[in-house]
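Missing here: one protein chain of the complex. Every other protein chain is in place.
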Amino acid sequence: MSDRTFTYVGTRPVRHDGMDKVTGRANYGADFSLPGMLHGVVVRSPHAHARIVSIDTHEAEAVPGVLAVVTARDIPETRAKLMLGEGALDLRDISENLLARTKVLYHGHTVAAVAATTLDAAREGAARVKVTYEVLEPVMTIEQALAANAPILHSDMITKGQHGAKAPSNVAARMELKRGDVGNGFTQADVVVEREFRTPTVHQGYIEPHACVARWGEDGRAFVWCSTQGPFAVRDQCAAVLGMDAAQVKVIPSEIGGGFGGKIVVYLEPLAVALSRKARRPVKMVMGREEVFRATGPTSGTRIRMKLGATRDGTFVAADASLYYEAGAYRGSPAGAGMMCLVAPYRIPNFVIEAFDVVVNKPKVAAYRAPGSPTASFAIESVIDELARELRLDPIDLRLKNAVVEGDAAPFGPAYGPIGLKALLEAARRHPHWKTPLAANQGRGVACGFWFNAGMNSSATVTLNMDGSAAVVTGNPDIGGTRAAQALMVSEELGIPVERIRPGVGDTDSSGYTDVTGGSRVCYATGMAVIGAAQDVREQLRARAAKIWNVDVASVTWEKGHAVPPKGAEKAEPLSVNDLAAKMTHTGGPIVGRASLYAPMAGPGFGAHICDLEVDPETGRSRVVRYTAFQDVGKAVHPSFVEGQIQGGAAQGIGWALNEEYVFDKNGVMENAGFLDYRMPVASDLPMIETVLIEVANPLHPYGVRGVGEVPIVPPLAAVANAMRDATGIRFTELPLSPPRVLAALNHEPTPVRTSDELSAVKADS
Amino acid sequence: MQVIRYEAPRSVTDAVRLMQADPGAQILAGGTDLLVQFRAGLRRPTAFIDIKRIPELVGITLDDGGLRLGAATAAAVICEHAEVKRLWPGLVEAVRLIGSTQIQGRGTVGGNLCNASPAADTTCALIVNRATCAIAGPAGERVLPVDEFCTGPGKTALRAGEFLVALHIPRPGPRTADAYLRLIPRSEMDIAVVSAGVSVTLAPDGTCSAARVAIGAVAPTALLVAEAAGALVGSRLDETALSRAGAAASAAAKPIDDKRGTVAYRRTTAGVLTRRAARTAAARARGH
Amino acid sequence: MAKLHVHTTVNGEAAEFLCEPHETLLAALRNELGLTGTKEGCATGDCGACSILLDGRLVPSCLVLAAESQDRAVTTIEGLALGDALHPLQRKFLEHAALQCGICTPGFIVAAKALLDRQPEPTEQEARFWLAGNLCRCTGYDKIIRAVLDTAAEMRKTAV
Partner (left out) sequence: MATVHLSSGLTQFTGGVTVIEIDATRVSDALDMLAARYPALRDQLDEIAVAVDGEIYQQPGYQELTSASEVHLVPRIAGG
């Protein structure tokens, strides 16, 4: 596995879809059109929490050019659950999030959709849909949601996981993990640090707004062209929500302009199909940026209480934590994942962690890169930093002392297989970045992160062409270079040069069922399907060679892209893929390899980041001046795109730490729904982001692939906050570390800015 | 649905006529504010009057009389003008901050002023440089000092049918220099949370003989802070004087809490930026 | 609602189209002329995905009215490559894997071209500030900046 030597895997060929993307030819969600196409727009709630008294669409329907208006009345009411790759989805929630039925639960919640011959006419129509609301008090924070007499969002929501719970509550679920005896554990502790942390609602921030075109035919079949992380997820959700047979819906994925988890949920597609069904014309829907902020994504705002105890020598002995995650309008925050990730990097003999899934009047949260883990990591990694200071230990040494290794039990039960946490922490300690002296007003922070890396359902087919080139097709939209990786895998198995492989993304008719491009699963799970399909082709080629040589197939071996005859076979020379491909039709017809599988989770991914921050003590502005990310990637199939995943994840995490946040007014209306005031990092905000790849092979994958996309967004929140603590002497427990917050703290507690000498003093101790 | 017209007059007279003929018409310069507000439904013009094809409205002329900026001159064009950069480094710093490189290619100083945002980057720099506005309208041309142009958020002294034609800035005297600073959370792409423009003139012996200080985003309009200037005049622009000017700026600030910053934060940093801008202006004046 | 008949030059070729008076150049390029390489990310001039050159000047096409392009020269991402010969920036973006999802790539390449047209020897900081109006959420900008600086270096070499 790890000792396997590769020919193609690990090289950096130009991605096959690159040419179209640098020339502007690649088609994304909004780039597709059909003749006679209508334009659809959405009518959104102006209130964060209100009961819908009535919806009158007559005036809208009367607007010249308006051909269809749909409301919740146009889609069936349901209570069913829909099984999708990542689990059971409550169809009623999906359906009501798409079109509010009795209540609107966030500002921007869809109440109707209008299709017209022009965009202007559609907007005019939307403006004339008359909705009468009974406005209710919005529940915008965890505190408000938990308050004794809080307004209840869902009258039928009983807390799951709470024995004996009977009364309706805004707490959708309570979960708990426990190990050992916490009370006793803390009595062994020489040092205990406890803090409460808060993180704001943030958005995935993909640059391409949601977009789709739908065409419903009189035969009852629907076609959907859209930008999505999962064409099959769109197909199954459209079919389920609209009460159609999945076979009646065909989804053709476009190129996708970023997702990060936010393009797994459907927002527009079922509306477009419903409008098309009503208007008997194709309908195109494209969100504006403001709609993307107000009604899609985001991820949970959180409140986390974290208590950690250690002995004088730095051994962690006990942890106690409570995690509250906002789910938004409907149940399903990643609180459970946060709970499982919280202490995953460390050996802690005694802990109790409780997690709560809390509904509030914000958009229903969508997955966002390692959902639940970054905010949990922010809490524990900040507390560990405080422990290191109290114990006068080097923060990397302290983490190394407690880092989990193969065989240790994960907090959620099972024992870890081979993992690279210690290896990457040692690499971090050795790295020049950790040793380089800091300038005045600068600080350095380090933090670790963990994510599971998903598996799930994948299918792939490899088709051999007569000339020995080949095509590979999967059902995974390619967001970050997965097609190149899949081509490399086919090359590795068949010896066909990577530029002679054509990797493609299939639609729901032309590819086998494949779960979403998400969960860091594509290179791992779909990769295994691709390898399996290529091996299927190889086995067929051996059989064809055996037929040509008239020998037993078992005696034919495969070496370096050639079928090799058994010793002493007459007039039998090794046959290349080209030779065998040319003879395909004479030896049994076309050669198509296929593989479908369900993969268990890929096994843990760990990372550690080092951040240097420079702070202007007079304005509170800070700047990341150096950043290095270490990660166990299992096996880097295409190292450039692995590095890219790590750099991009780190940048998102830095934005989360420094400036990104949803700002709501007292009525629950987002005040900064645009790229000007929702401050994602721009090119001049960041330094180069150095990556160090550690490869500890994942035994579940033939090449050792582990999945890399999500881990890198986990450590930055704490790495930045710890650097801020180092630079200013102040422990910030609430994000973002925006200039006003930092300056206020600097002025209220005039802690002198720590100099680099003091830092090296701490280093000297350890 | 309302019908919107697009007109591209070739002369000031034609533009005035078009503005008179249609009260709902609005001037389109760079469009970086107007078109955003139009799409957001905040403005509903019945006609866009594109003034960029009027010769007097675009371009830079620099002579002994000083600088004339056509109101519709793109920011990027101004930033590329070496002589303007040399004479008014602070003004160019301000112009360079109007949005991204892309916005620079469209956005104009005139538009930045007419949008009348309290946080507009060029306003403070224009005020400290004693700029005047040439305005055309039904009643002919009139001239207005720039510090009287903005009357409130989104409000200007322009009367019905009037529009800004050009900005005039007198040549700086000897040993005179300006500087502009703004504070934003990111390194680019934000609206100023606070801003400060300073212009100082030194006597031959190095004492400050004249100064102007303006701060932005801390009141309904940019503020000309006489007290801050007073703290500089007569001093050698040493740290004590700079700090006093900063304190005066903080005291003059009447900011509000909003999504971009708090009252306390704006008041404190208004002083910091004033002090820093004054320090830079002083260094430049000494260098001249 | 009378449409306007606009005559302009797009990527060196004479072009004409009909548009609404309030229609943006971005919409006209994409919908009337079928040039969908120019993307809409925000429609407020804050993301750079719709970057084009108007008479050689970098502008956000979402904040230009289509009618304004009358008698002007428009350059879009589709106009950068000459037949099979990619623009050096396009080649370097591929070599450096400077794109992931690719939606921001056309805007970055057009903006970077405008930079190199004016400043053949940009420092890393100059490149970062020039491109600050182009948002990318996938790459952390690292490989994009490297691709731009490497292109500049190569173009200087070949220019000599």
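In this document, chain identifiers A, B and C correspond to the written order of the chains, with residue numbering beginning at 1 in each.
FYI, a contact is a pair of C-beta atoms (placed from the backbone, for glycine too) under 8 Å apart; a residue touches a chain by one contact, two chains touch by 3 or more.
Just so it is clear, the structure is predicted and the values come from calculations on it, not from any experiment.
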{"item": "In the full complex, displayed partners of the excluded chain", "value": "A"}
{"item": "Given A:Pro371, A:Pro395, A:Gly593 or A:Pro715, the one touching the chain that is not displayed", "value": "A:Pro371"}
{"item": "Among A:Thr71, A:Asn350 or A:Ser520, residue touching the chain not depicted", "value": "A:Ser520"}
{"item": "Contact residue for the chain not shown (choose from A:Ala116, A:Ala318 or A:Ala337)", "value": "A:Ala337"}
{"item": "Hidden partner chain, touching residue among A:Phe412, A:Trp434 or A:Tyr513", "value": "A:Phe412"}
{"item": "For chain A, residues in touch with the removed chain", "value": "81, 83, 85-88, 160-161, 163, 174-178, 204, 260-262, 264, 334, 336-337, 339-340, 352, 354, 367-371, 412-417, 451-456, 518-521, 598, 600-601, 700, 709-710"}
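Following the convention adopted for this analysis, only the chains that are shown with their structure count from here on.
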{"item": "Pair exhibiting more inter-chain C-beta contacts, B-C or A-C", "value": "A-C"}
{"item": "Inter-chain centre distance, chain A versus chain B - centres from mean C-alpha coordinates, in Å", "value": "44"}
{"item": "Intercentroid distance (Cα basis), chain C paired with chain A, Å", "value": "29"}
{"item": "Where chain C touches two or more other chains at once, by residue number", "value": "20, 43-44, 46, 129, 131-134"}
{"item": "Where chain A touches two or more other chains at once, by residue number", "value": "120, 675-676, 681-682, 684-685"}
{"item": "Residues of chain B defined as touching chain A within the complex", "value": "1, 183, 185-191, 193, 259-262, 264-265, 268-269, 272"}
{"item": "Complex contacts: residues of chain A adjacent to chain C", "value": "12, 14-15, 17-19, 21-28, 30-31, 33, 120, 204-209, 255-260, 286, 288-289, 479-481, 638, 640-641, 643-645, 647-652, 674-676, 680-686, 688-689"}
{"item": "Touching residues on chain B, where the partner in the complex is chain C", "value": "1, 3-6, 8, 28, 30-32, 35-36, 38-39, 47-48, 50, 52, 74, 76, 99-106, 187-189"}
